[in-house]
Every structure is written in structure tokens, then in C-alpha cells.
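The complex appears here minus one protein chain, its other protein chains still in place.
Read from first to last, the chains carry the letters A and B; within each, the first residue is number 1.
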């Protein structure tokens, strides 16, 4: 197993990739890479977290992400508690922090926390007692650091570790996307110098968030020389809000289809965080095509989460 | 452990009992029989599927069936993921196939799938990549093959393995029942020559489905010489649809009570897939009486599911 991660200071929590530093990120990716052979099954690592308890504490439902963390914890032998807050005493008025403290008192050491509010996971982490590790599994529009790590790992596997030479295009609803924000954080930390953001005006983040990125609203013109295309999920509510006229119009302007993929650099890979709206932000021919790395992302997700859980628990 | 199952070709999926062949069905029943001592507990078989992952992928809720599969997987040492689609990203518009592929990419090898639509599980199986095993846990009105196998196993335990000598009566809402269809498939494959179907006109399947069966609407006249009585659950919606006038009238005409049971062959057994509507399709005196095999069915269900999971995963 890799030891590189031991050469950087252990994190008490993983809340964001912002400011984490390239060395630490690469060390986590190295650890995840080494765990890949164990990510999809096998019993070789069941002693790593045996007898220790991980809790999926989800204030916002997400069956896919929760499942990925559950499998990561199981592969490492941890006890896993799924705590769905919608069904819990929080609906009776208990504070999130009291829930966390109670579960900590039952022996939970690591909390995988998803929350609809920006900053909610960091606030919980700041208030938690020492010895409680929080792993942000998505807060509002702000951060989804393990998604960022699995994106980076997938890019590194396909395009090598020198991010300074890569051109990455993020296209879609960047404004409301924690996936995009964690990708931007990670790409900057790893030295990527050609980050492009393409979105319709109503889905473009504020200028301050785009420091160092090129950006625009016309997709075709931004595809030349791109090594990595990251499509984002379009929420239906964007149409209800009037930010997007229709799914068909969106696909016409921003959907990744084969014609557009051909405008990128040959061998460019396509990422999508899932779940995909086929025919909205991505064509099936691209989603299922040879340049799609979508299922690599999913598999890498388990490995990344194993690496982070092991790191946070010092195992 | 039995080796008979190894003498027939391994199935990639278990979607239906129709056309499976008597040898293969008997081999699966032999395997289940051999697993019975381990079905209700113990740690003797925890290595069989250790490090492998089974997912209950339920597009239609069923806590009982899901629990039976969960225990079957646990007894064999598998990692078990309960994936409830009502709570998942499918409500965000992801296709069932994308959900399946994502979970496969996380390492899930066997999917226990329930779906409200006829043929939905077979369609998923046809589209899934090689190495993905699907186990139909009920689709629409069509198939519920592990229920069929547990019914057959229960009959075989009580009445012996020569199905050609048995008279089996299925009574109730056969028209809308996947349990009945899988029973019919299985009984035919095992050579049962006296299959009787009794239902009110509005709950009788189309004639084409009754090939080789005798059928009628008057229960008392059909009970003579019956070795196995299978009652089916009456859904309330049948009354709302006007197919059944009332629960009381239904019980009067089609309820299995002690008087009717006495019209069957002495020692006849009574099956019911559960959950039972006592006083509607079955009287408590019969459900809890000495000829009831209902709890045998439940216990056999775990053993059958262990056998099928082990078979599909080639363990």
C-alpha cells in the first residue's frame, strides 16, 4: 500500500479541495490508485477499518453517492450506519450537531455528510469534538471533494499526471454545481492552466469564481484542443426558473454529441458525474462511446472514498 | 454441498422458470435442500460469497422479499447493498439501465431486481454487460421465479419429487399474479399433469395461459383429490375495480376454510405466498392449522435464494 500519503500532514476532515495543495491531492490519488484492485470486491482489506464505525449522515438524499461510500466502508471492513435525517428525530427539531454528537457517543468516528446548505458540513466540522472526522459528501453548490478527486483520478489515468499540459472544458450548469466547483478547486491545485467554462448566461458563475479560467457561452468555439470534457447534469428546475428555454434547446446549444466531440482533441475523454440526462446534456452515442470515462469515474469513486476514509481514520 | 447443479449449464440470469427444464429445476431444489441447515443462521458458509457484492435493486417496494434476499446474501458472506429506487436518482430521470451500470461499476455482480412492469427485468438483463447477473424478484404479473422455486421445494418436501402424480389447485386472483404464473411454469416443467385453476371470471387468466390446466369458477367442485392448495393474495384494488363484490363475498366463494380443506385429499398441504389476508382468501384456522405449509415456504425461500445467488455467481 502507498506510503506517500503519510508524508503529508493528516487531515482531520475533508471538506473541500480548495487549498489542499497539489502534493496532498496527488498523495490521495496515489492511495486511491493503489486501492483500485480492492475497490470492486475482495476481502483483502477487511482488517483496515475492522471494528471502526462510519456513518452516512445524509441531510439530503442521494442513493448513488451513499452506496459508493457504503461499499468503500465495507471493503475496508468498517461497520456502516446509514442515517437518513429525513426519517430521524431532526424532523422532531433536534439540531444537526446534537445528532452528530449522539452518533459520536455511540462510537461513530467518521461521518460522511451531505447537506443542502452551503457551508453546513464545515460548520458541523468546526463544532464537532476532536476525534470526529467529517467527510463532505456534498454541501449546497459549494463542494463535493470526493467527486473532485475521482474526476482528477480519472483524468490522471487517461492523460497522465502533468495537469499543466491539459486543457479541460466544463460545460453546463456550472453556476449551481458543487461538482464543478470541486473540479475547479482540484484542477487549479494540480496546476492546470487551461480551464475553460462554457455555460448559458443564466448558468454561468459570478466572474470572481472564474479567475484564471477562460469562459464563454458558445460551445463549438471552445472545443479546440480540449483534452477533457466535463458535462454537468441539468436540473429540471433550471427550466422552471426560466434559465434554460427547454431541454431540446439546451441540447442543441450545449449537449455533447459526436459532432462536438470531434471538435475536441483526438482522444479527448468525456466525464459526467451522473445521473445523466441522455439527450439533454449528453448524447447516448457519447455517453456510451469509446471516449466516455463515465464508468471509470464510478469505479474510481469507490477507490477514492476508501482512500479518504482510511486517511481520515489514520488506518 | 451438492454438486448436481454443476452438471447442468450455469445460467447467466434467473428471469423465469418457463423453459428452464426439469433437470435444472430439480438441481436448484437439491442445492436449496442442501443449504437448508444454513439458511436460518450459522457462519459455516460465510466464505462462499465473501468479498462479492449483491444488490437488492427494487423499483417496487417489498420489504419481505427484500429481507429474504438480504439474509440469503448475508448467510453466504456477501456484501449487500439495498438500493431503493423510489429514493434514488431515478426520480431525477436516470434510466434504470444507467443505474444498473453504475452499480456494476462499483463492483456489484448480482442484482436482485423487482419491477412493476412486465418484462422490465428481462429487458435490463438483455442490455446488461456480460458478468452482470440478474435475478428476477418479481416483474409485473409475469414472473417471480424464486417464489416458484420455494413453492416447488415445499411441495417436494411434503409430497415427494414425482410431480406427475400430484394434483395442484391454484385458487384466487390468478389473472394478476406473478406468483401463480411462476408456479404454473414450474409445475409444468416438473411434469405435473393435474393442475387446476379456480378463480372468479374477472380474475381468471386468458385461455391461452391455461393450456393443459383444468379451470373453473366453482371451488368446492374442484377440490376432490387435490394434494396441494395454493391460495393467492387478493389485492384490495380488485374490489375497487369491481372484479370482486366484497371481501366477505370473496371469502364465501373462494376462501380456504376448514370445510373446504376437508374436501381435498387427506394430508393436502396449503400454500400462500404471503402476506395473508386472513378472512379474505384464507381462514385463520387453515393458515395456522396442521396442513399449512406457509412458514415452510418462508424458510425455504431463504435457502432457495442462497442456492440461486450461489449458482448465478458461480461460487
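In this text, contacts are C-beta pairs under 8 Å (C-beta built on N, C-alpha and C of every residue); 3 or more make two chains touch, one makes a residue touch a chain.
Keep in mind it's a predicted model, so treat the numbers as computed, not measured.
Checked against the full complex, the candidates A:34, A:81, A:123 or A:263 give a single residue touching the omitted chain, namely A:81.
The omitted chain makes contact with just one of the residues B:263, B:299 or B:315: B:299.
Contact with the omitted chain, checked across A:103, A:125, A:149 or A:280, is made by A:103.
Interface with the hidden chain, as seen from chain B, comprises residues 39-44, 61-64, 67-68, 70-71, 74-75, 233, 235-236, 274-278, 295-296, 298-299, 301-302.
Interface residues of chain A with the unshown chain, by the touch rule above, are 50-53, 79, 81, 83-85, 87-90, 92-95, 98-99, 101-103, 105-107, 109.
Everything that follows uses one rule, which is that only the chains that are shown with their structure count from here on.
Centre-to-centre, using mean CA coordinates, chain A is 40 Å away from chain B.
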